[in-house]
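The other protein chains are all here in position, but one chain of the complex has been omitted.
Letters A, B, C and D mark the chains in the order given here, with residues in each chain numbered from 1 onward.
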Amino acid sequence: MMRIGVFVCHCGENIGKTVDCPKIAKEAVKLPNVVYSIDYKYMCSDPGQNMIKQAILEHKLNAVVVASCSPHMHEKTFRKACAAAGLNPYMCEIANIREHCSWVHDNVEEATKKALDLIRMTVERVKFNYPLSEIRVPVTRRALVIGGGIAGIQATLDIAGAGFKVILVEKEPSIGGHMSQLSETFPTLDCSQCILTPRMVEVYQHPNVKLYTYSEVENVEGFIGNFKVTIRKKARSIKESLCTGCGLCVQKCPIKKAPSEFDEGLANRPAIYVPFPQAVPNIPVIDRTVCTYFKTGKCQLCKKVCGRDAIDYDQKDELVTEDVGAIIVATGYKLYKIDKKARDSLVKGYGEYGYGKYKDVIDGLQFERLASASGPTSGEILRPSDKKQPKKVVFIQCVGSRDPSKGFEYCSKICCMYTAKHAMLYKHKVHDGEAYVFYMDIRAGGKGYEEFVRRAIEEDRVKYIRGRVSRIYEKRGKYIVKGEDTLSGVPVEIEADMVVLATAIVAQPEAPKLAQTLGIPYDKYGFYAEVHPKLRPVESSSGGIFLAGACQSPKDIPESVAMASAAASKALVLFGNEMLEREPIVAKVNENTCVGCFYCKKVCAYNAIELKEIRDKKGNLVKVIASVNTGLCQGCGTCNATCPSKSIELIGFNDEQIYYQIKAL
Amino acid sequence: MADIISIAKSIFENQKAEMIIGYAKATKEGRTRPVVVRTLDEVKELVLNSFCLNNLSTYLTRKENKGKRVAIVAKGCDIKAIVQLIAENQIRRENVYVVGVKCSGVRRGFEGHDSTKIAEKCITCNVKTPHLFDELVEMKGEELPGTDEKAESIVKLEQMTANERFAYWEEQFERCIKCYACRQICPLCYCERCIADKSMPRWIETSPTKRGNFAWNIVRAFHLSGRCIGCNECERVCPAGIPLSLINRKMAKVAKSEFGYESGMDPNAPTLIGTYDVKDKEDFIR
Amino acid sequence: MEEYVISLEGIKGLLENLTREGFNIYAPSKNNDRFVKVKDIDEVALFPDRRPTDISAKECLFPKCEPVFYYKREKNNVEIVDIDPNGNKVLFGLKPCDAASFTIIHKVFNWDYKDKFYNKRFDNSLIIGLACTYLDDYCFCTSVGLSPVSTVGSDILLVRLSDVSFGVIVITDKGGQLVKRYPQLFEKGEPTKSKQVLDSIGGPARKFDHKKVKEWLDNNFETDFFNSIGDICVGCGQCTFVCPTCHCFDIVDEDYLYSEGRRMKNWDGCQFYLFTLHASGHNPRDTQYKRYRQRVNHKFKYYVDRFQEVLCTGCGRCSRGCPVSIDIGDIVSRISKLS
Amino acid sequence: MDNIGYYPGCSLLGTAKEYEQSIRHVFSKLGINLIEVDDWSCCGATSAHATNHLLSVALPMRNIILAKKQGLKSLFIPCAACYNRFVVARYEIENRPELRKKIEDVLEEKIETDIEILNMIEMFQRIDRELFLSKRQRDLKGLKVAAYYGCLLVRPNGVTGFDDPEMPSAMEDVVRLTGAETVDWNFKVECCGASHSITNMTVVTTLSKRIIDDAVENGAEAIIVACPMCHSNLDMRQRNIAKMDSQHKSIPIFYLSELVGFSMGIDKEDLGLSLHFIDTESVLARFSTAIVAKE
Partner (left out) sequence: MSDSKFEPKIMAFVCNWCTYTGADLAGTSRMKYQSNVRMIRVPCTGRIDPMFIIKAFESGADGVLVSGCHPGDCHYTAGNFHARRRWILFRQLLKFVGIDDDRVFFSWVSASEGKKWVDVINEITDTVRTKGPFVNYQNLNKEFTLNG
């Protein structure tokens, strides 16, 4: 039998002026199951709260309705007061008669009537409340960082520095990411590797960091605070513990002509290789697709020269599992390869630019390698085709970006800056050269950015042409770049020696696959979605999974680093307590009636619906039904509304509560 | 193409299934009944003709048939239901052996329906040759006359005023006796406990009163929106003669026009409810 | 039994007079789906050769739903408002298989508890039967002790003599009084003429001995006879809802408003899973074959044991309308051959 | 036999007679029945679209209504200008309800636009590859051609939705079925000068020359087109180009249907090859006898 108490607050004049509080207190007690009601000037004050506590004890109340301000204001206050009197706090409900009644209506009669209606509805609702307790989940205080680029490195160092263990997984043989490929960085033109390498080494040497390179995340189970991660360590064919990184095997490898990933195909590497001299870890890997031994069974030169017998041709992929409490995704970006026009690709491609056909039409990262002192030309700008110095270079921005008809709709954000940097570097290295930049708009928002672009134009005399290029074709050893100067309104044709395309930043092609493994949403381009674009920019919608760097959208280095630190601090907030506590507003499945259509699973944004097998006493499978992972469920209740048989209900906002609330209209 | 009996024999001989759900002759001429065949001896009972109206896929979700290897004789329209059941995790493709029927149309119904005419669903059928099957069998049937009057009725209803429409359905639903035959026969009403039978809270009143009937019929139609495959069994079996296909087809029409969606075509396609497009039309939202 | 002749016009006149007396006339609807209240007497048609209506006439006396009482709640008080099912009815043009149903279910409604709702309606009703000339593969009235011309249940029975003239057989006092009230409409008839017509009607082709059915059911509760029916029966229960003799109902309280409610009596049926579902979750008739077995047993055994009547008039509705073509006539005649 | 609606348009009855002839022969050979729209009228591509917007939308709509009345589900429009006008008009009708109302008032008919509109290349894309190859009687192996799209088929791309607007490749796929080789060249969609042919011929000769030169430079022996306007500019104006530049090397310009027809062994007269300004024999002669024996 419910014994409900109704407490009507005047809120000084705020409610009392327009709602006849004493009257509704008198009326409320006439409602079925209401055994006590009273009005008071300030219910939220100490005396007010004491009235509630006292009434609970005196009248053996097992539910409380407070008619007062918005539950967003004082629901917690009143629930605490109830708890203090020994009543389960979830047996207390608020009828909002201030924001939704007294403040928005003038007429006392109408407002009083409405307030009474709201109380009646809340009384009916509270009859179907039942005691709940906070959900407490333990937290594994270790983090997983996926991706060893600058964002991943930063997040790793921040968390490790705070004293927690971090597991860093990188799919390439070395950490460092795209930043390690860059020559110099805008807007200060400091050497990318000079600032990055020390951090890479720090990661490697940090006692709190466990590094998995040449490894990928295979599977993720669990939920915030309690993830179980399976990592695939791809076979390096090298026993890491034995290798000293002497490099002899690399020198002796007879295969010399495999295109170097690090040099973006502008140079070659052996079959056994370290991606670049400063690689971390400095351990080679055998590329089994080109290695003679793996192709023919003969050679084994590397094995012969290795003094430590570290070469292991039979090494297999290894699966390891790690328990972590938070995951930071920092998988970065790729450059859009404009020559590969897949039929089902999102975009139509730019075959008319001749990328892939003409050797001297290159993309931004290739130019970085050309300009880099550690690159294939030792930093000299030479045409890939004939190794001659190009005297006229055209840079084209927005290739694939900001192009709804042929490319991606979004802006790749960093191209304006790096193109300016490229043009500038070119001019610094080829003093008599001419640099042209085709652009749509210059977007140089950032500290020192606009100044940097102006410097390229004014000091280094880079010729900026506002317009798009329609076609590039070869004519007698020159590349004819046909475009339009939209400012002067004339078509332009430039006979260039080399063309550099600032192709769009795209998500990693495997990004959606990882997103599905992690259960986080991503946009149609494959960039991971943050849960709130303004207030929660580094959190994914799955609790405990955070985002950093260009995997979320195109970003430059300072932004990636900032985001990585933010993500790290979110993980650290989580690690601040041993237990996670959260409101028990979660969904619950009626196992008797669920038939496992899994519409609930389809609508769940949090992957909180899991499969559960129901077996009879003999162990025969009876059915497979839905089950809620209360660690993941955020309590939106979309599943409840979607379930045709109402076999999943949202605790705290269940069907009965709302049904009777409606009926009391 | 082999006939249904030899196909059935080979299913048992090659152990493709434990049982075959098919059609047999009913006691009266011009009528068939569903039958479950479990042995080679019983196979001779099977028939296939234009009186094979029933959508047998409704038997696939029976508790006692779950997890078993079941062969089923299914017309294109029935296969849509099978597709939907697969998409909704009710059956597994590998557990059902579909004997797809190349169909030239079935009759409108048995007693109380004009069985000389072609069923309305057949007139607009787009799966006369089934779209998912393990084996095909041809149903030989004569050309049946008939027009799709329901399509016109829907348009007529759409053109009425809201009040007229309300009055129309009030009259139709009033006849409902809440026998729930529409639900029982429906291949997609597989819930173990229908919302209509839920008592805490009782969203749909038990009594076949006007208001209880209205609620039930709206909910039935809504729960089938974007799922109903248009086999029209509900309307055929309704003892009160409520034109349920009007409302089902209207919702199919909406699914098509608003989302370009057609149910029952591809078991791997995303379902209509349970997915969304950020570009879904919202001109009606303030 | 007295006999008269009445013209078609006379019948209409009779119905008009009865309407004036305050009777509501219920007759088969235009599309023959059920018995409806007649709004225009000119529309009443007599088709002895029409199929029985889709839903039987039982709903005139035992409606699909009716309130038992209303209640109003206020704090801790509940006020009950009783209901009196008043109103006089003429059930017109019932086939003998429909008319007989009332005689049969009358017994259960007057057994350990006298159902005031049914009885009041029955007492206030006049049942005018119409000898039937419709026969199809599903009819089997003669196998359950009735016939197309059976007088059981009717107050008067009409027999079609020609397009415009009908023989009238008076069966009950109620019927006799009716003739007396409107003597101008009835001519004294020639019994021979009606008899000739009656003799020519004949009976359905399907025939079995219902006693043999009971005999077998008496000894065969655990049987796999019903398994193949259980395979295909979808449990829609429309056989029970269209049946003139099925009489199960469910009582439910419905709060239709915040402070008001009603106790409702609604049709229910043994073919539903919920019918026997216990609150514990246990269901003694958990599979469809058990439910079908129940239906056959109730009709041909239990009711006979208790009331010495077969709970079936052979109208064939359940089989005609069965969505999966289960033919009860066929099933029981097969049973009759088993014993 | 497949039935497909057919809207020839004015050019195909005049300057592009050989286009029409070759189309008729090729599709009859492929078993496709072209059903001409009864009482078809101007599509509005000539001057209406520049002078009277309402007319330029109403005209195609009138023809679409006629086609729908004939029960046609698809409409093949070989002339690229007509094709472009139809799809643009349809796009406008589908996206501008107020315009639709206006046009419906003008035409006094309800407009339904659910008709598939196909250009020359799309028509060939529909043909089953095996069927195509089975009809081929000449293997044009060794013939190097440049596929030229012009502007009207691929633009505006959001409207026509056909192929890549800057680097299309669909025509090449069709051409290769004849055995001929396609050259990789740069001017597939460059302007030919269009209707300036009449008002300012220098524009046309300058632009067309660039196109032809680039094709030749990349090794093409002929250019393949699917547009009467392109054809007339490239074919007819080559004489004027030659006057301008004595070094000019003439190459024949074929309609796609002519090339396909030729590979199918259709008589050159039937294809209207003698109607060209630039001699076609120079490149075709070597295939005249090379008829592939049919199995």
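Here is the rule we use: contacts are C-beta pairs under 8 Å (C-beta built on N, C-alpha and C of every residue); 3 or more make two chains touch, one makes a residue touch a chain.
All figures in this text were calculated on a predicted structure; none of them were measured in a lab.
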Inset, instruction - Can you pull out the displayed chains that the omitted chain is in contact with? - result: A, B, C
Inset, instruction - Check each of C:Pro52, C:Pro67, C:Pro96 or C:Gly235 against the chain that is not shown and name the one that touches it. - result: C:Pro67
Inset, instruction - For the chain that got dropped from the picture, name the residues of chain B it touches. - result: 157-158, 162-170, 195, 203, 207, 209-211, 214-215, 217-219, 221-222, 225-226, 247, 250-251, 254-255, 258-259, 272-278, 280-282, 284-286
Inset, instruction - Could you list which residues of chain C touch the chain missing from the display? - result: 65-67, 70, 72, 81, 256-258, 260, 262, 264
Inset, instruction - Provide the residue numbers of chain A that touch the chain removed from this figure. - result: 70-72, 96, 98-101, 103-107, 110-111, 113-114, 117-118, 121, 521, 529, 531, 533, 541, 585, 603, 605-606, 634-638, 640-642, 650, 653, 655, 658-659, 661-665
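One rule holds in what follows: only the chains that are shown with their structure count from here on.
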Inset, instruction - Look at the interfaces A-B and B-C and say which one is made up of more C-beta pairs in contact. - result: B-C
Legend entry - Chain occupying the most central position, where position means C-alpha average: B
Inset, instruction - Compute the distance, rounded to whole Å, between the mean C-alpha positions of chain A and chain D. - result: 49
Legend entry - Where chain A touches two or more other chains at once, by residue number: 592
Legend entry - Residues within chain D bordering two or more other chains: none
Inset, instruction - Over in the complex, which chain B residues touch chain C? Could you list them? - result: 26-28, 31-36, 54, 58-59, 64, 110-112, 175, 177-181, 184-185, 197, 202, 205-209, 211, 233, 236-237, 239-241
Legend entry - Touching residues on chain C, where the partner in the complex is chain A: 73-76, 255, 257-258, 281
Inset, instruction - Sort out for me which residues of chain C touch chain B in the complex. - result: 31, 33-34, 51, 54-55, 64-65, 137-138, 228, 231-232, 234-238, 240-242, 250, 252, 254, 256, 264, 266-267, 269, 272, 274, 287, 319-321, 323-327, 329-330
